[in-house]
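I have a structure I would like to understand better, so I am pasting it below and will then ask my questions one at a time.
Yeah, one chain of the complex is gone here, protein chain that is, but the others are all in their spots.
Here is subunit A:
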Amino acid sequence: MFEARLGQATILKKILDAIKDLLNEGTFDCSDSGIQLQAMDNSHVSLVSLTLRSDGFDKFRCDRNLSMGMNLGSMAKILKCANNEDNVTMKAQDNADTVTIMFESANQEKVSDYEMKLMNLDQEHLGIPETDYSCVVRMPAMEFARICRDLAQFSESVVICCTKEGVKFSASGDVGTANIKLAQTGSVDKEEEAVIIDMQEPVTLTFACRYLNAFTKATPLSTQVQLSMCADVPLVVEYAIKDLGHIRYYLAPKIEDNET
């Protein structure tokens, strides 16, 4: 028996919105430690890793490890039926082929439940090694989303260059070139507005704008985003989900084409 209850449906809504553009389907691996989802996008360029800790839920029960393959589009549709303040409960029997998602209004006057068919997904799970990243940039999630959106107008690719001075995002295309530099903030009143760079050695990497923009769909989940970079290693874009876990996006860098 699996049962997980969240106080606010809006968090689950945001999570689904953050991943459904990249992934059509995904397997939620439920264990007593919580819920995890790992999946690559269709083109195998990026990887999404979602972790929701069990202690972040209002109620969490998982008698047996359970993998629930879901169509994320369908799940997002169901979650749209919930009000933001509704309690949401996910329930599934062991070896069940459906999951029940129940919404309860705050005053318990309205209870709605939806049953969704589960899928058997044959998805690869990748082992993500622990990496010491050369540069770790923490910056406002909104700012990152804005930068990605703006630079996407110039080129398909964004070059992220992290140096002592700060982090530079640049793109060049037919229209022209665009450079956005963010310097590390000395002292800020609000923590969420801070740009913090932890750099061991400078890194310059090129990434596809399209995916970065897809990652920024998670912006509502967190005020800050963390970019972890290392030469010839996928970029990690991490959004923390307060008290619950995190969502990490891994994006393979664009590498120089030696053939041409």
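One rule holds for everything that comes next: contacts are C-beta pairs under 8 Å (C-beta built on N, C-alpha and C of every residue); 3 or more make two chains touch, one makes a residue touch a chain; residues count from 1.
Methods note: contacts and distances are computed from a predicted model.
**Q** Name the omitted chain as UniProt records it, choosing among "Cilia- and flagella-associated protein 53", "Ufm1-specific protease 2", "Ras-related protein Rab-30" or "DNA polymerase delta subunit 3".
**A** "DNA polymerase delta subunit 3"
**Q** So which of A:Ile128, A:Ala183 or A:Ala231 would be touching the chain we can't see?
**A** Answering carefully, the residue with contact to the hidden chain is A:Ile128.
**Q** Decide which residue listed in A:Ser33, A:Thr51, A:Thr100 or A:Ser172 touches the omitted chain of the complex.
**A** A:Ser172
**Q** Since one chain isn't shown, list which residues of subunit A touch it in the complete complex.
**A** 40, 44-47, 124-129, 157, 172, 177, 206, 208, 233-234, 250-257, 260
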